[in-house]
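Here the complex is missing a single protein chain, while all its other protein chains stay put.
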Amino acid sequence: MSPALIAVLPFIGALLPGLLIRSGRDIAAISSATATFVALLGLCLHIPAIMAGEVVTARFDWLPSLGLNANFRIDGLGLLFGILILGIGLLIIAYARYYLSREDPAGVFYTYLMLFQGAMLGIVLSDNILLLLIFWELTSLSSFLLIGYWKHLPEGRQGARMALTVTGMGGLAMIAGMLILGNIAGSFDITDILASREAIQTSPYYLPALLLILLGAFTKSAQFPFHFWLPHAMAAPTPVSAYLHSATMVKAGLFLMARLWPVLSGTPEWFYIVATTGLITMVLAAWIAIFRDDLKSLLAFSTVSHLGLITMLLGFGTEAAAVAAMFHIVNHATFKAALFMTAGIIDHEAGTRSIARLGGLRRLMPVTFVIGTVAALSMAGIPPLNGFLSKEAMLEQATHAVWQGNPWLVAAMATLGALFSVCYSLRFVWQVFFGPERNDYPHKPHDPGFGLWSAPALLAVLVVLIGLFPGSMADWLVEASASAVTGSAQHPHLALWHGLNLPLALSAVALAGGVGLLALNRPLLAARAAIAWPDAKAIFDAITRAATCAAGFFTDRLTNGSMSRALAAFALTVVLCGLWAFSTGGYQGATRPMLPVQPVPLVGWAALMVATCCMVAFHRRRILALVLVGIIGLMVSVSFIYLSAPDLALTQISVEVVTVVLLLLALNFLPKFTVIESRDRKRGVDAFIATLTGLGFGALAYAIMRSDFAFSPISEYMLANSYKLGGGDNVVNVILVDFRGYDTFGEITVLGIAALTIFALTETLLAGASGRRLRNWVHGSRRAGDRHPLMLVVVTRLILPVSLVVGLYIFLRGHNMPGGGFVAGLVVSVALVSQYMASGFAWAQERQKINYHALIGAGVIAAGLTGIGAWFAGLPFLSSTYGYVKLPGLEEFELASAMGFDLGVFLCVMGAVMLALNSLSRIARQAGETVNLDPMDIDPSREARR
Amino acid sequence: MIAEIVVSVLLVLGGFFGLVGSYGLVKLPDPMTRLHAPTKSATLGVGAVLIASLIWFPARHGVLTWHELLITLFLFLTAPVTGYFIAKAHMHLGWSRDELPRPAPGKDWATFCDPDKASLVDRRAGD
Amino acid sequence: MIRRLFPHPWLSVTLVLVWMLLVNRWAVGSLVFATIIGVVVPLITAPYWPGPHGYSKPHKIPAYLAVVLWDIAKANFTVARIVLFMPRRALQPAWIAVPLDLRRPEAITALAATITLTPGTVSCDLSEDGRALLVHAMHAPEPEAVLDEIKTRYEARLKEIFE
Amino acid sequence: MIAYALLFAYGCFGLALLFCLYRVVFAPGLSDRVLALDTMAINMIALLTLFGIDKGTGMYFEASLLFAMVGFISTVAYAKFVLRGDIIE
Amino acid sequence: MELLLSSAIGMLTAAGVYLILRRRSFAVVLGMTMLSYAINLFLFSTGRLVVNAPPILRDGATAYTDPLPQALVLTAIVISFGMTAVVVMMALGAFLEGGDDRVDMPRADRLPADSLSGNRMSGDGDA
Partner (left out) sequence: MSHLIIAPVVLPAVIGPLIILWMRNDLLLQRVFSIAGTALLAGVALYLNVLAAGGEVQVYRLGNWAAPFGIVLMLDRLAALMLLLTAVLALAVQLYAMGSGWDRKGRHFHALWQFQLMGICGAFLTGDAFNLFVFFEILLIASYGLMIHGGGEMRLRAGVQYIAYNLAGSTLFLAALGVLYSVTGTLNMADMALRVAAMPAEDTALLRVGAVLLMLVFAVKAALVPLHFWLPSTYANAPGPVAALFAIMTKVGVYGIIRFFTLVFPQDTVIESVVADLLLPAALFTLAIGQIGILGTRHLGRLAGFAAIGSIGTLMIAVAQFTPQGTSAAVYYLIHSTLAAGALFLIVDMIGARRGDLWLRLDRAMPGQGLIAALYFTAAIAVVGMPPFSGFIGKLLVMQATGAAPAMVWIWATILITSLIAIYALSRAGSIIFWKSFEVEGQELPSALELAPATVRGPIPPKLEPDEPIQDLGDAPANWLAVASVALLLSGIVALTAFAGPAMRLAEATAAQLHNPDAYVSAVLEGQEGTK
């Protein structure tokens, strides 16, 4: 079976329980087990080839340009871990079937479990470190789900989050490490990397890569100082703990160290970092385990300790140590899985995992007792169980290790670790199973059914068998894996008896010491309880809480919703960046001569400056500010005229008045005055920023006006061809409707959308809270009488038709003289507005038969159709044409297709302006204004008529 | 030549009245009297200039344009209304009804009457 | 029919004239176009022109305009003198209530406009029944004279023209 | 001669503009400022016409027309706002 | 002339920037209007300044000002008008809904109601 298929099978297995989420525990367990079994079978089929020294591979290109490929390999190491993952996985699946209660959502559980299994298998079968990274992070995610499976337990959630954070951190570091490693080796394929030991160890990036990768491995394998997360992950259901923390997840770190052992080990850095970490972890965790009350917690720290042991062995960097490490991986998986399951059974049956509340279970749960004792004794390293064998091998290697010139330090520490190990193992047996029977168990304990104890029993049998017959039971597996780890053929001769040697003596010391320590257990517990030990969880919580708090504070303070801050940052950024860009470039100084200054423009300039200053000074008096806006607008328009831009002036003037009308309409409902809110300091800072921006922008404008174009501008072509190709004398208008008609098309769309937005907003406002507020509106200021003065009505009545004529004139001549659709639209709108102002909106609206929505739609469509029309001539969108038409009896006159476009502009502008004003007026009407039936309030002739 | 003289006279006249109008804006003591200055003098000032332009173009360039006439008409049409409104605004802001003569016994000026007084038969919005 | 096509004949004439002034090209084509405008625009704006319109004696309009123009020119000098040379304290402003005989809004508007355009007086407000006009005089030692002039010189003429 | 007349007129209306400006800055109330703005627009029309005479072009005629129209509308709008709050009612 | 125009642009920009840094939406709208004047003048000035040479083809005329920036400014004016209309309306809507015309987001935007100490400032509008 292809390695890729083997790696995928668990994921397929994950789909089934997910899909059959409601069909109960049996179906979920069976489907998961089937997938696992098939994968295991497939893996085992490769045993002969691997034993022959082959590496089975499968390669699929995934993302070749990154070097991320779906390459899989099975070698001895992969085989060892694969068998552990799938074999123990199978047992866990069976165990969990009986462990989970009917209420637990089994489908979800098995989905998560199989996802995790797939991720784990993916790690060990990857032949590409980027692929490995993906699976690596997947184990973090799926274990997050598994640990948090019981959502109702806060410990579960916190444990899950802690596990994810810590292992996630390691995973992230590892990303960097792996990328560096791959870049040194020139490939991310493990096969290639394993062949580049020389390049890697001589690279200056070796140490960073090593540190980053080890950070990943250590966090995953819960090595000191990252050991704290593992016990908190024990909130997971016991099958999860048994699986994750005996055979799989925590061993992923070990796997990685073993996988990269050929290229990373053998250096002093490796030795001191890895071996020392392992050693400390082994001793420290074992010490802590002695005092744990929760069975699973005890087992968790023992796991940490044993992981430290294996890490230390790998850290030694010798081939023999690697062999021992592989052997202990096998042994630890068997006895620790059995122990976790035992603890689960006790929890399940007795209702508690607290050692203080247990004891005397020997007779009540004989089967469990046997299984637990066998496994625990193996953990303690008691012969002839398998734990003893690998512990001897460990001690043997420890005696060879020299730490900073000190030949006995490592051995002594290792013995101490073993001693603690004996102590907590025996404590497990002694305080749970021995002693008097109690009568205050939460449940009445009894042995569970076969389904629950069969899996640990099988493991216990393995513990014994490997211990007794290591040569036939484990030799092949250790040989294959150790050969793969070291990269050279290893032939370990595992045996129970090595003769009387130093390790045996150290074992004896450990055993005796352990028993002695157990005897002192109660005073020790009391002593330890008296000392306030730093609680890792509290520290972690404090750190994350502080981080969350700091992030919250920072975010809230930085992004505090202040518009002023956002815009000040904006202005400063612009000015500083612009200044920097200018000062770092070449500037030749002013080259263009200045236009002479005439007195009248000077007066206009003074008016503009003074009005602007007053505007800022008086901006709190809002109506006055609007009057000043009017003056500024007037001056700007006039300067456009003076500087040869009549079209601009026309547009600016007419836009101006509509804007003022709009602002006045809005101001009717807004406060009429702005209160002073900013402190003097803020006003000063704002003024500084404003001055800086003004100076910068003014200087930029000056620099531009005083320099010439570096290249001849494209507008020269436009001036030359406006009449010839565009048929118009007004070059600006030809640009607008022809050269750049597409811009104008967009521009009227903007206007139309603006009006639609205003309309939609008005609808929403009137329907919501604003509508209620408006219905109860009380006008703040005293109002004068005479809403619709007679004189205004009469004059606007006359102005309206005249303005329509003027609008038409401006529209028609736009192509050749200043004007055009836009100005015409505004002129007509303004005329209508004046009519509305005179006689009231409602009165005027009743006489207005055109729907403004339709005007906007028609305008955009008219402009669009003018553009599309060109398609029928095979020309691009908006291609224009023009010609001269001669009607009988009349002079020739010009017709340009661009006029159709200009008509669209006209309609759209008018629709938009009127729809916007309409919307604002509706707000006013909501505020209780009445609708008049007559155009003017005072009309003597009306009374005379009556 | 005659045209030139006429135009020059008109320009000087226009400039003079324009200036006087705006000067009145500064010099006259209270807002109500200030209102008089610009609405008339400026109107005539601009009127004179516009007429000067009307004469000048055919005389100088041989093109008769009537646009100035339109502007003049437009100004004469609108200036009274703006004066009327500014006066009303000023009455509203600065004068009480007792300072003014009554239009007729028991009657009041429109600016001072009930702001919500309906014209004759008003409808409530939305009815 | 004609009435419906030309709801406001004077307006139509004005618009034709305005168009011709605007295009400034006295050609047949322009006149045709102006005529079209003269028909169409009043039709469009007709809804905004409710009620009867027209003049009873339109031929008196030119004479009235001449009088007004002359008064404007004359008064301009007066006002200029006041603005330039009269000390602030000597100024005697006055509010004058002008009772109206005119009833048509157009006529009242014309009167008010005339008053405003002639320097020295500004029409400020109507009474709530529309039967009196409030006029402010800039310098009126004798308000009665001003009132008299308005009534006889302008209102009487306008009443002839409009009613 | 015409050049001097033009210069005189320019000077007068320029000065007029300054007077208006003074009234905008130093005014007891809003109505005075609106009045000054209105006067400014009218003076601008004069200046534009002078400019047209000066440069011999009728190009700026529509601008004057719009100034007249727009000055009127915005003055009425300001005043109506003062009087009634709502300018279209 | 260039100096005058660029100083005007700078002045308008400074005024605009100062006003958009205020805390009330109306001032911000005014500031945006100022900025839009400034930018329109600026964009216009990129065609460089010429007096009495409008880009309208005439017989005999040889020099024309650059028409392209003018076309761009026209587009910009129209667009900024639309934008101004929307922002005014939105500011009005926010005032009507929320009771004040502050532009800063209230704390209730970032923090849940129960962590606010109930001192959320009330509206000061004249409603």
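Per-chain residue numbering starts at 1, and chain names A, B, C, D and E are given in the order in which the chains are listed.
In this section, a residue touches a chain if its C-beta (ideal position, glycine included) is under 8 Å from a C-beta of that chain, and two chains touch if they have at least 3 such contacts.
Here the structure is a predicted model, which is why all the values come from computation and not from measurement.
Participant: Among the chains you can see, which ones touch the chain that has been omitted?
Facilitator: Within the full complex, the chain left out of view touches A, E.
Participant: Which of A:106, A:754, A:800 or A:817 touches the chain that is not shown?
Facilitator: Result: among the candidates, A:754 touches the missing chain.
Participant: Among the options A:713, A:780 or A:928, which residue touches the chain absent from this view?
Facilitator: In the complete complex, the chain left out is touched by residue A:713.
Participant: Which one, A:15, A:30, A:725 or A:798, makes contact with the chain that was left out?
Facilitator: Residue touching the absent chain, from the options given: A:725.
Participant: For the chain left out of this view, which of A:567, A:794 or A:896 touches it?
Facilitator: Checking the options A:567, A:794 or A:896, the one contacting the hidden chain is A:567.
Participant: Which residue from A:193, A:858, A:914 or A:931 sits in contact with the chain not drawn here?
Facilitator: A:858
Participant: Write the list of subunit E residues that the hidden chain touches.
Facilitator: 20, 25, 28, 32, 35-36, 38-39, 42-43, 45-46, 68-69, 72, 75-76, 79-80, 82-83, 86-87, 90-91, 93-94, 97-98, 102-103, 105-106, 108-115
Basically, only the chains that are shown with their structure count from here on.
Participant: Per the contact rule at the top, check every chain pair and give me the one with the most C-beta pairs in contact.
Facilitator: Going pair by pair, the biggest contact count turns up for A-E.
Participant: Which chain is most remote from subunit C in terms of Cα centres?
Facilitator: Chain A.
Participant: Per-chain Cα mean versus the mean over all protein Cα atoms: which chain has them closest together?
Facilitator: E
Participant: Measuring from the mean C-alpha position of subunit A to the mean C-alpha position of subunit B, what distance in angstrom results?
Facilitator: That gives a centre separation of 67 Å.
Participant: State, to the nearest whole Å, the distance from the C-alpha centre of subunit B to the C-alpha centre of subunit E.
Facilitator: Chain centroid spacing, subunit B to subunit E, equals 32 Å.
Participant: Find every residue in subunit D that makes contact with two or more other chains and list them.
Facilitator: Only 10-11, 13, 15, 17, 20, 30, 34, 59, 65, 69, 72, 76, 78, 80, 82-84 qualify.
Participant: By residue number and range, which residues of subunit A touch two or more other chains?
Facilitator: 642, 646, 667, 781, 783-787, 789, 791-792, 795, 799, 802, 806, 817-818, 920, 929, 936, 938
Participant: Across the complex, what residues on subunit E touch subunit D?
Facilitator: Result: residues 52, 54, 56 of subunit E touch subunit D.
Participant: Show which residues of subunit B lie in contact with subunit C when the two form their complex.
Facilitator: Residues in contact with subunit C: 16-17, 20, 23-24, 27-30, 32-33, 35-37, 39-41, 43-44, 64-67, 69-70, 76-77, 79-81, 83-84, 87-88, 91, 99-104, 107-111, 113, 117.
Participant: Could you pull out which subunit C residues touch subunit A in their complex?
Facilitator: Interface residues on subunit C, with respect to subunit A: 11, 14-15, 18-19, 22-23, 27-29, 32, 37, 41-42, 44-45, 47-51, 100, 102-106, 108-109, 112-113, 125-131.
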